[in-house]
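In this view, the complex is presented without one of its protein chains, the others remaining in place.
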Amino acid sequence: MGILEVKGVNKRFGGLQALGDVNLSVAENTVHAIIGPNGAGKSTLLNCLVGKLIPDTGSVMFNGQSVLGRKPFEINQMGISRVFQTPEIFGDLTVLENVMIPCFAKRDGAFRMHAIEGVQNERQIMEKALAMLDDLNMADKRNMHSASLSRGDKRRLEMAMCLVQEPQLLLLDEPTAGMARADTNNTIDLLKEIKEKRDITMCIIEHDMHVVFSLADRITVLAQGTPLVEDSPENIKGNPKVREAYLGETA
Amino acid sequence: MDAILVQILNGLDKGSAYALIALGLTLIFGTLGVVNFAHGALFMIGAFCAVTLQRILNLSYETVDPDKTDFLGQPLKVKTPYVESWFGPDVGAAIIDWSVPLAILFAIPVMLIFGFVMERGLIKHFYKRPHADQILVTFGLAIVLQEIIKANFGANPIQTPAPEMLSGVATLMDGVVYPVWRIVYFCFAALIIGGVFAFLQFTTFGMVVRAGMADRETVGLLGIDIDRRFTIMFGLAAAVAGLAGVMYGPINAPNYHMGMDFLVLSFVVVVVGGMGSLPGAVLAGFVLGILESFASTTWATTTIPGINQIIIYLVAIIILLTRPRGLMGRAGVMED
Amino acid sequence: MNVKPDFSKGKNLAETAPAYLSVWDIHAYYGESYIVQGVSFNVHEGEILALLGRNGAGKTSTLRAIARLDDPQITHGEVWLDHQPLHLKNSHQASQLGIGLVPEDRRIIPGLTVEENLQLAQIAPPIGWSIERLYELFPRLGERRKQEGVTLSGGEQQMLAIARALARDIKVLLLDEPYEGLAPVIVDEIEKTLRLIKEQGITTVIVEQNAVRALELADRSVILDTGSVVFDGAAAEVLGNEELRAEYLAI
Amino acid sequence: MFGLDKKDLTLLLVVALLTLLAPFILNPFPTGSGLAQFNAGYPDLMQRFVIFGIFAIGFNILFGLTGYLSFGHAAFLGVGSYSAVWMFKLLSMNIIPAIVLSVIIAGLFALVIGYVSLRRSGIYFSILTLAFAQMSFALAYSVLTPITNGETGLQLTLDDPRILGASATADGSIPVTNLFGLEMRSAVNMALGPWNFTFSAGYYVCAVVMLLAFYLAIRIFRSPFGMMLRAIKSNQNRLNYTGLNSRPYTLAAFVISGMYAGLAGGLMASMDPLAGAERMQWTASGEVVLMTILGGAGTLIGPVLGAGMIKYFENIFSKINDNVLHGWFAWMPDGIEDLTVTLIHPFIGKGWHLTLGILFMLVVIFLPGGLVEGGQRIMRLFRRRKATEDDQTKAKQPAE
Partner (left out) sequence: FTNEPTGSSVTLGFNVPQTGPYADEGADELRAYELAVEHLNGGGDGGMLGTFSSKVLDGTGIMGKKVQYVSGDTQTKSDAARASAKSMIEKDGAIMITGGSSSGVAVAVQGLCQEAGVIFMAGLTHSNDTTGKDKKANGFRHFFNAYMSGAALAPVLEKLYGNDRRAYHLTADYTWGWTQQESIAAATEALGWETVENVLTPLAQTDFSSYIAPVLNAGADVLVLNHYGGNMVNSLTNAVQFGLREKQVNGKNFEIVVPLYSELMAKGAGANIKGIVGSQNWDWKLENERGDKYAGSNAFVKSFGEKYGFPPSQAAQTCYAQTLLYADAVQRAGSFNPCAVAEAMEDFEFDGLGNGPTTYRGADHQCFKDVLVVRGAENPSDEYNLVEIVEVTPVEQVTYAPDHPMFAGGALGSCNAGA
């Protein structure tokens, strides 16, 4: 029984069957990669997990509780965080503030005014956020406007925002797309380190096979909305069907 | 039954005014992303084109009539319009009588040029500024235009009557009569709306502008001078607003604040129609026009007192709460 | 490394421009931030140039500056294409002079079908390949001609973006990360297309994070770092130069 | 001090000083002089400055922080005024209960309208709030006349019940609003040479309330709550996927700013016990939007400046007539005098709208950040000049 159980999920967009009967089980404390051709439905699947989309049929269980029908913020409070394909950060706020906001949320998600207290009074939260930034080597940028960060830094910041919440399940949608090789390698190292340090499960979508094979414990190949195979990285690499449909001669 | 029919006609008529203004507003908003609070002023300027033409046609020379006296007891000066002396009293009077339809010809170039100048001179610089700044600058412009008109024409309404031939009532059915000019207005609105739609739908200009609405930069990358087309678009929107104003004159006498009277309403119409949607704006115009007409019947006002006062806003609230982006709005337009 | 063309004496001397596309010492800003800090390079007719560098090095900004988009703003420097001063033009004029940019995120226009996206490219002169010929090159687009462009899968969108550039009579094709987010099979396919395009005699500048693939394709390479050129030479030279690869490309 | 950092504290103290000395600052011209027309230091206008300042500060908490542009805020001001006047009619002429009630009622009203309107964002939200306000206005003007007294506006009368207090004074007039006996209308005049300064009790009450409101606004801006609101403006989508429900925060901001508006309305009624329906019309809502943008949205002091600017034009420019102009330019030769007056004529008196419109355009074209940006530019210029002066003096110093 995995921490995340997806059963029989279907999703149609008009005439297009984006997801057809997807079953997926992600075991605790593993990295599960989802790969597949463009338009296979990978992002759609992720959207169903975080409440951005509601599947037509099927069930999504997280830790034995159903995710469906909950609002995005409720799902997040259950312990699922997501890093988007294009960085979603608070561009008008400083880097430090960006990381503090999820900390306020973390407390239990309840509405709190704090209308009179000064931010500096919330010392322990600030310190926690700073520590997180330190972990990601971004402490020196803490007072920068986050909109003016470079794309890689934005992605790192977004990861910090997700990690500071200490989620049980971290979803990453093409975290290294368009990232320079050096940064890609840094990111791989970072994710590995995090996985060692904390009890965390990760679900990662990626087209860069270097990333996939460095990180994944298990790989699901999605094609035209349905899982083609699910196997260990080694077996996937050798699978002729996957080579033909997805990897091409590169792998 | 007849009463219902007449109210539907009234609704269509009101709706065509709303739809025409909202159409122009959406053209500017949808293409250029500019919240144009001066749009009502454009409508008003259109109406005053008709007033101006009427004044020009009525330019007169004075002769003294010794038999009559004016209010101070002096001999009365009788005015004869030049057109009457040039073309003879009959033709001259007919020209004056037809001043509103003639004003269409006058208003088209005036409004186009006005729109071009406004876009090139002012709006152009506000494409990238926040909507709040656009509101402030266009509101300021609206006030300025309004005050200029007021300084020249006064605050009192000025009649611009329809030609004699088109000003009576038409019997549509047994017992159902309706003012001819209102029918003309409706047809005119339908023509303009149809024309704008056809222009945008069936010419490449339309395709380019639709593309420009979605992504200015990429359209520029394809070698298309989108700025020029946007300027044309602004001129077109101004002309649509202006023509709506010219033709509205005979229905209600133009005054300098008629634009402000329509402004808020036309924004409501555009938003209820859904931001960025031309058909939505037109549909919302007609829906609200018809509902407003029905809400003002005695039956409605006795059932719910005051319903006629609030119907448009009430319907707007209901529509916006049930349909997140108005009737036909596109996602992501002005939602943040 | 670079010879400054002597543009100072007017039109005739413009013919002294040493290359087909000459970029001379351009400096460009996004508002207050100084991003392109004096970039110069030459591209000769018919060759493929790979423009490489880390994230935030200014590659996209350089391409956008050449294509004369509103942002970033060039404050200094000159760009000449086939004896025409691009730096004095705006984006649609540059396009009419023969610049074809395939932007970073493809920028397929929403609301328009595949065919309309192509028609749009053929409104302003000069017109290049006919739409039928493009469908021959990309049969997948021909099959989907009535489909709305943005509903295409990522790879097809990339094809459409390239086709849209070719629909105009371009002299230089600027490609910004054509492989990003694409499945490996599709990457292979696009690479084939680029070779085909080169055979047609079109000059190409390609920006790509997948440096090895880009270098294999390219004749020459320019490497950028923090907005200025740090290397300009043959592509093979980069592949052979360990130091360069490690320092700027991390491969 | 007060839990503020140094910069904010300086700002607060400067504002406090300016408001307390306003009767002097706003009356720079001797009473008899021609320019006395430009004096704004009389009680009613000073009260208006600070009351609309409060209104705009509150509006800015919503608009400046969350980016939600409400086009119906005047409704809360109107509701506040009506509540206060009813309190005067029924309970007592003391302004405290009236203001408390107006804040509460406006808050409740905002809660209901905000709850519904905040289901949508962007322009859709703006139009929802506009629709609610216009409905309130239309109903107040007509159907609800028994409560609002319609067109005429709700006024005090000689036969109001007034449980704690007399219906009428001994000499048969309506009692005056007061703060535990301190009458709002009372004022002290001080003549200093040709100058005449008026210190009005009402103004100082308003000023103190405004300073409290301003202080509270600073605290809100700098609090975690304020940060959360800015996060909402910046990227609501991200906030949702961060486990925060943005609705309670926006609603809280909406209600707080509604209460500010109610406070302004209550104060307005306390200074002048009348409540008219026009206070709820869209033009009134638009006015506070303009005040905020004109001053500088999202800045602390901007909205107050914007409010002052618009009210100044409305009250001072509208009162300048040709007669006054002739008075000013009487020293010129007749022909030139007439010409000057003719040239200025369109912009004053009944043309004050024109001047205001031109001002809006000039400010927004040349000062994108509003009046505050204007101030900043001047400061920068000043600093730069000082810096270069310093450089020069340094350069002149011989090296030792």
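Going in written order, the chains are labelled A, B, C and D, and every chain counts its residues from 1.
We adopt the following convention: contacts are C-beta pairs under 8 Å (C-beta built on N, C-alpha and C of every residue); 3 or more make two chains touch, one makes a residue touch a chain.
Predicted model only: the values in this text are computed from it and were never measured.
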**Request:** Taking the complete complex into account, tell me which visible chains touch the one left out.
**Result:** B, D
**Message:** Among B:His131, B:Lys150 or B:Arg229, which one touches the chain that has been omitted from the display?
**Reply:** B:Lys150
**Request:** From the listed residues B:Pro89, B:Pro109, B:Gly168 or B:Gly195, report the one that touches the chain absent from this view.
**Result:** B:Gly168
**Message:** I'm checking contacts with the chain that's been left out. Which of B:Pro179, B:Gly245, B:Gly276 or B:Gly329 qualifies?
**Reply:** B:Pro179
**Request:** May I ask you to list the residues on chain B that touch the chain which is not drawn?
**Result:** 2-3, 6-7, 10-11, 13-14, 17, 68, 70-72, 76, 150, 154-159, 161, 167-169, 175, 177-179, 181-182, 251-253, 255, 257-258, 261-262, 292-294, 296-298, 301, 306, 308-309
**Message:** Touching residues of chain D against the unshown chain: what are they?
**Reply:** 39, 42-45, 48, 138, 141-142, 145, 149-153, 155-159, 168, 171-174, 176, 185, 198, 272, 274, 276, 278-279, 314-315, 318-319, 321, 323, 349-350, 352-353
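What we mean here is this: only the chains that are shown with their structure count from here on.
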**Message:** Let me spell it out: compute each chain's centre from its C-alpha atoms, then which one is farthest from chain C's centre?
**Reply:** D
**Request:** Any chance you could check whether B-D or A-C wins on number of contacting C-beta pairs?
**Result:** B-D
**Prompt:** Can you give the whole-Å distance between the Cα centres of chain C and chain D?
**Reply:** 54
**Prompt:** How many angstrom between the C-alpha centroids of chain C and chain B?
**Reply:** 47
**Asked** Viewed as a graph of touching chains, is the assembly arranged as a line, ring, star, complete set, or other?
**Response** ring
**Prompt:** Across the complex, what residues on chain D touch chain B?
**Reply:** 67, 69, 116, 119-124, 126-128, 130-132, 134-135, 138-139, 141-143, 236, 282, 286, 289-290, 293-294, 297, 346, 351, 353-354, 356-361, 363-365, 368
**Fill in**
In the complex, chain C touches chain B at residues 67, 69-70, 90-92, 95-96, 101, 103, 107, 109-112, 116, 119-121, 123-125, 164, 168
**Fill in**
Listed in rising order, the residues of chain D that touch chain A in the complex are 3-5, 216, 219-220, 222-228, 230-231, 233-235, 237-245, 248-249, 252, 256
